[in-house]
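Data block below; observations after.
As you look at this complex, bear in mind that one protein chain is not there, while each of the others sits in place.
Read from first to last, the chains carry the letters A, B, C, D, E, F and G; within each, the first residue is number 1.
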Amino acid sequence: MWQVYLSGEIHTDWRDQIISGADQRGLPVTFSSAVTDHEASDAAGDSLGKEASPFWRDHKSAKVNAIRTKTLIEQCDLAIIRFGDKYKQWNAAFDAGYCAALGTPYITLHDADIVHPLKEVDGSAMAWAQTPEQVVELLVYLTLQQ
Amino acid sequence: MWQVYLSGEIHTDWRDQIISGADQRGLPVTFSSAVTDHEASDAAGDSLGKEASPFWRDHKSAKVNAIRTKTLIEQCDLAIIRFGDKYKQWNAAFDAGYCAALGTPYITLHDADIVHPLKEVDGSAMAWAQTPEQVVELLVYLTLQQ
Amino acid sequence: MWQVYLSGEIHTDWRDQIISGADQRGLPVTFSSAVTDHEASDAAGDSLGKEASPFWRDHKSAKVNAIRTKTLIEQCDLAIIRFGDKYKQWNAAFDAGYCAALGTPYITLHDADIVHPLKEVDGSAMAWAQTPEQVVELLVYLTLQQ
Amino acid sequence: MWQVYLSGEIHTDWRDQIISGADQRGLPVTFSSAVTDHEASDAAGDSLGKEASPFWRDHKSAKVNAIRTKTLIEQCDLAIIRFGDKYKQWNAAFDAGYCAALGTPYITLHDADIVHPLKEVDGSAMAWAQTPEQVVELLVYLTLQQ
Amino acid sequence: MWQVYLSGEIHTDWRDQIISGADQRGLPVTFSSAVTDHEASDAAGDSLGKEASPFWRDHKSAKVNAIRTKTLIEQCDLAIIRFGDKYKQWNAAFDAGYCAALGTPYITLHDADIVHPLKEVDGSAMAWAQTPEQVVELLVYLTLQQ
Amino acid sequence: MWQVYLSGEIHTDWRDQIISGADQRGLPVTFSSAVTDHEASDAAGDSLGKEASPFWRDHKSAKVNAIRTKTLIEQCDLAIIRFGDKYKQWNAAFDAGYCAALGTPYITLHDADIVHPLKEVDGSAMAWAQTPEQVVELLVYLTLQQ
Amino acid sequence: MWQVYLSGEIHTDWRDQIISGADQRGLPVTFSSAVTDHEASDAAGDSLGKEASPFWRDHKSAKVNAIRTKTLIEQCDLAIIRFGDKYKQWNAAFDAGYCAALGTPYITLHDADIVHPLKEVDGSAMAWAQTPEQVVELLVYLTLQQ
Partner (left out) sequence: MWQVYLSGEIHTDWRDQIISGADQRGLPVTFSSAVTDHEASDAAGDSLGKEASPFWRDHKSAKVNAIRTKTLIEQCDLAIIRFGDKYKQWNAAFDAGYCAALGTPYITLHDADIVHPLKEVDGSAMAWAQTPEQVVELLVYLTLQQ
């Protein structure tokens, strides 16, 4: 059973496409992810008390989220890291660096038009995919039972 | 002697400000960095042969650069990671994630208007500074000889 | 399934509140702890022979207890570290430092009036909670199945 | 040359006694420490901007101090961890736990009347000393050139 | 249950002999391997897009294969590394070096006539076998339930 | 479930006493061990071919045995290391050093008359027991479900 | 100062070319290597006593050589791994695997006609060079003082 962590963009259904593709092919893979509900994620620390400063509200929530994300990244065998066409997405690049330092393999998933700004992230990746279908094909190959 | 790695934005003189500030204060600090000449950096792999595909040219150069950057990051005691107001700067966020996984402390240096998209990067940082002068003040404190 | 280690104060029922709260919410969490029976813990080494010196009695028992606590801390994904309003509780702070060095995330649980003396312990924590209910809320969030 | 980190209580001159004792004996030892000026330490993060909340002021300062203390602890060959007769001193116990997890040997320095609450901290220590002179004697022995 | 990784030569049925031998003896062993279909392995990266340059086609496929092989090697308790009488088989020697650096024990499987060129690889091995039957005998011994 | 490795002397039934004691108390413990049949152990490498030199016969068998022992030691949570009153038993002391370097806790089991020559081995142990019954008592305590 | 380990083929003067090239450019680099005198290397263990069996003579020498090579590889910042057009050169591929597992960057140096059998070795490399001059150019770039 392979543990695959899905990191990055939360505005399209790429996670669902990969999960349902793996399911249809019957792959021995389980998936994990950060909490992908944007509002819930921003509010992750609110239950510990309200903050007057936006910086500290973000800080508290980011650290609560990091409990989850670091644990799941450290448990995974492989990460898929998705960059979309909007927003800064520094957290996705952060996860890629985190994987690289741990020696955990990761595959990037992004369009060709952002190849140049992603060159360091792609340089440490094990593969670059452009579609969720390609990711599923790779998972089929990687988990092949002989 | 502290080894400090300076990561990120290459279009303003923040590195020079920190280095000359530390020099004026006589701090026991040495600084290192990626090659910060943008064209030289993009061409880092060209001496190994030209590539027809932009992706592979970037890939070769990124891996040559990574020999230098990973070595220097792994040797440093502290990283300063700078985010400017332009470009994607995914390599800076990648370096932050790399430091976080190694347990190497880092300080972010950026303006207040990008606090929200940087919340995960700041959440794992040891401090957030807004000016190079603040970074120099922290270095004065951190390297205090009693 | 998350492994959560509960460290610190043994004079109130905070462990029970967290465990039953997690149970009521059906969370995929298992809990572990030091032996929390104070007398049994102080006597952990007595079966190996009585000691004339109080120091060596404490020493023997502390090392027997450490077999259990270090093993469980190294296996956990997350620690909750509780400081009450009495006693020195140096063992709780010791566990926090142990987690910090391992890179294991921990959440502190204490009242607001001891924020200042706990600043180093809180500084390396991922979150500070004031009630067991808040801890349960965090566990609900952290273990969310999407 | 041995690197020795001096952790804990800052209200008596135990650090000076150890340092001058080692100096008089000509030992091949260098010493390091947190910033021991209490007010400066509490204000370590103030140069990054004032905080309205005491918790966040402490938090910022604690993280700045941790850049220094974690770096120096990770570089040391041996730590001396001092507990006095006042205050909570949770940071000293935290440092002991940090050393224990790293496998860095440490010696505790405290009076006999707090042996029982320190039993876990002493249980992972390599020695318990009651006076700075005893620590100096141990350093003489440990650094003996044959 | 022991995890055994089978590395190296893919032109004879040595893997099958070991697997069926272990099966007949009822050993508590599971086996893993790279994808051993030569053409599929060379084409491992083709689903990500065709490459004009043979070097980059090989490179892409090698990295996709490495996701699988490094993961399985890091999970195994023991590797069997087979050298045949043809081809360069540098990947087998690479796997041996990888195991050596991880501290993962490995057994080499090769004929006597290549002892000299394999001396560094054998020097870090835990045993040298000449037949699959010998490997099965070792597995019987190693997994003995007393 | 705790994994306990039983190392050392093979001429008395101390292993059986501990295993049956744990069984009678219903402890959540599994035990592992080197192959304890002396002749089989000395012959562990013989299936790979006979050796003319006693040194190399021993060497081959020792390395085959090490595949098993290092794997089981690295998997265990706790080791019990037994020294009897005969023979050199350097392998038991070797296992103790191996555990110490890994940070794996171990308990020594030996009579009082060899305390002095075992002082370094006992110095890194978490406890010293004199009878198998004492070891069982410790296991009862360590695995207590609260 | 960068430490560069030169691994592989010993029949041409590629090491001298790199060392003298670095010297002429005044690079802050020191080089290390296995003992490259073929006969001396094969005889590395002979001073410990002659062996009747060629396997054990090779084995003894290989292990003596490994003391040197593993130490130097673990100390280096970068390895250059050379494959020539003759011999099996499994030790070079072994060193590449060793570096890969340690996370130590390496550059391969070989002709284009062996790209395919070296694809796994190149796949984990940071760069592929075809001439010693290219390696020197990379070292100039990597060690650039800004």
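Note that in this section contacts are C-beta pairs under 8 Å (C-beta built on N, C-alpha and C of every residue); 3 or more make two chains touch, one makes a residue touch a chain.
Please read these numbers as outputs of a predicted model, since none were measured by experiment.
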Fill in the blank from the handout: Among F:4, F:35, F:78 or F:96, contact with the omitted chain is made only by F:96
Practice task
In the full complex, which bits of chain F touch the chain not displayed? Write them out.
Solution key: 54-55, 58-59, 61-63, 65-66, 83, 87-102, 112, 114-124, 128
Completion exercise
Those residues of chain C that touch the unshown chain are 52-53, 56
Completion exercise
Per the touch rule stated above, chain G touches the missing chain via residues 33, 35-36, 40, 44-45, 47-49, 60, 63-64, 66-68, 70-71
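Everything below uses one rule, namely that only the chains that are shown with their structure count from here on.
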Problem - Same-interface partner of A-C, chosen from the options A-B, E-G or B-D, over half of the pairs matching - result: B-D
Problem - Of B-E and C-D, whichever chain pair has more C-beta contact pairs - result: C-D
Problem - Rounded Å distance, chain B centre to chain C centre (Cα mean) - result: 37
Completion exercise
In whole angstrom, the CA-centroid distance of chain C from chain F equals 31
Problem - Contacts with two or more other chains, residues of chain D listed in rising order - result: 63, 66
